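Quick notes on the structure that follows.
Note that this complex is displayed minus one protein chain, with the remaining chains in position.
Here is subunit A:
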Amino acid sequence: MAALYEGYTLCGLVPSQNLANSGIRGIEEERDSDHVLVTDSGRSVTLHKVSDQRALGSWTVKQGQTLTCPAVYNPQTKEYVAVCDNKVIRIWKEHDVVLDKAFKATVSADVSRVLCVHGAEPVVLFQRGAVRLLDSLLSAPQQPIEEVLHQDEVIRWSISVMAETQQFVMFTTEQKGDHFLYLQRLNPNTLQSYRLEKEEPGLSPLSFSASYRDKHIRLLYLYPNGCVYQSVVSVQGLGADEGAQAVPLPRKLLLTLPVGEGRLETASALLLDEAHVAVVGVPHPSAGAGNDFLCIWNTNFQTLQAGKEMGGKIYGQLWTYSNKLLIPHAKTLSVIPYECPKSSLASALGKLRQIQTEESKPLLMVPSWNNILHGEAQPSKAMETRRTKTSRKTLSTSTLSAEQVLELVKTAPAEEVQTEVEGLLSRLDMQITQPLIAQLASTLVSRSLADAAFYSSSTLAQLVHTQCLCHSVCPDLVLLALERKDYFLCQLCLQFFPDIPEVVTCACLKAFISIPDVDAEKVTLDPDSVVFMETIMSRDSGQGGLQNGFSPTFMEGDHSDTLSGGGAQSREDEKTPTPPAELTCPVGLNKAVLLNEVLKRACNDNFLLPHLKDLSSQHVFLFLQYLHFLYQKYSQEPSRQTHGVKSLNLNQIMDWVCLVLDAHFTVLVMTPKAKSLLHNLYSFVKSQVRLVSELGKIEGSLQQLNKMKSNKDIGQYSIEVIELF
């Protein structure tokens, strides 16, 4: 689910007298998405650092002059560009204090906007539709500017879009109630115009939003009747028929927003990602009238994902930079962090893997020290660009296409397969290539199954790491890994595959528990989970876990297996399963890590139970001992549970204990050495039952209290009925 977080104020506003507009002409991104340039509708431009909520600089033009378009930042020259009084272009740098002394040039026609996207030169869009690159314009400021638009055609909205290496300027115009979209390509210059389909007569779009993805520009526009349309313009076929008539632009109804009575007046819709749209100024469907809501809608499922009431007047303006929405309302400009995780049916149905590590960390409101001290907070973006650059390079040098790699995988030796696949992966965009990766993986698996000599562990691991694979795509992968004793791959599969069937899980469990400890210690495993298990096993980890200064004394005594002695320890355990040894782990470290991986799987006990019965009694006993050990650890130190996302939780342990007991109860009862263990578990259960019953009592009385409280709430006036006897 997408979520809107608690917002904060970036700056105050000076809205116009009748609150008709917010007083903000525009907000543009500065050097990164944490810096924004706010241009107000009067004379000043302010640079804000969003995460710090503070202004870094402010520039004002002379009294009598007005800024007529939002100032933009040109990252290539580190200069700011703005236009005042329609014709005067001003350029200044951050250290310039007085704007009047900065560079200015007067052009011959009225400018509509200066547009700038990162990685491209600023572009000047004139009010009559002509487009010039800023540099070329400044070289001859008084050059004649042609008129592209008709006499009474007015530009309503404009944006500059970077499509790979090609820069586009898009703008929409209105002429006598008709709306047109112009798409201007720069270098080579081509202009294509489209006619927007007419909505009900008299309705013109309230807001536009555009984004580029997959060689297509998506244009989103909102009508006052609450309809949100999307049109997709391909950037590839452009330029073929230049100068031709405006072609009709096909559109798709994405959403029909609830409007309530009347029409929307000030509202705005903004594309957040391929599936989410942020809408402001539209009533919340379940909150009655009032347009002051900020909502996130999922366009795939047509569902409202998150909503938030914004106090005060809404001006229908909305911007977004790096997971933060900027919205002027009442007299403030607020920043609302949001989050739009990829929506999927799985998440909707609730069977989602536990991994939340990479995908969506809840946004941190507190600026991290790292970011402040060590420069920039945008490693991902930087990496992205670097990657595209490198991929471009590799493209030029080794030009193996995906098909070629697929062919190669079938025959080439393992080393070559590894390098090629690695190269291919670094080149490709993850989302597009999911089928390709699946194909690669299944090819590799089938080849390994057929050819006992061939096995490329690291390649497979790499493929699994892309998180584009799942068990149903290559069903033999896990079993192959088990067969080849590639426990690391097993672990990865268990971590990343959402759909491993219970029978395979059980097979993994069986395999893991029967690994000789000596073998197990040789395996290299995911370091995170190893570290986690180490902290559980080591006694010293109790430092953080000391509760109220309490330290159980007996823990000092049996300080034994930490890193190396795991195997020996477990053998000792099997000899003497005495009560004091309870707190030593019955299995070695790596084995425990692998078992944890199994325990963490979501599984259905109905399907698991029959397979669980296949375990031998010895293994069952060992497994149960291990579960018992974990349980004790967890119940002794409650802080364990908050250890991290990779950790087990107590419920999972308990579920497994129950499962194992269910599956092998008679066997365990008959085994003499399991007696004390069972007894321990029984006493645990008994104490738990007692606790739960106590809690139930408390809950009952608390509920009663709640009921009483609700009765107590009497307003200023009420009419009640009483009865006297």
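Points worth noting:
The rule is short, and it goes like this: a contact is a pair of C-beta atoms (placed from the backbone, for glycine too) under 8 Å apart; a residue touches a chain by one contact, two chains touch by 3 or more; residues count from 1.
The working rule: contacts and distances are computed from a predicted model.
Per its UniProt entry, the chain excluded from the display bears the name "U3 small nucleolar RNA-associated protein 4 homolog isoform X2", taken from "ER membrane protein complex subunit 1", "U3 small nucleolar RNA-associated protein 4 homolog isoform X2", "C2H2-type domain-containing protein" or "Translation initiation factor eif-2b subunit beta".
Within the set A:6, A:152, A:261 or A:723, the residue that contacts the chain not displayed is A:723. Contact between subunit A and the absent chain runs through residues 714-725.
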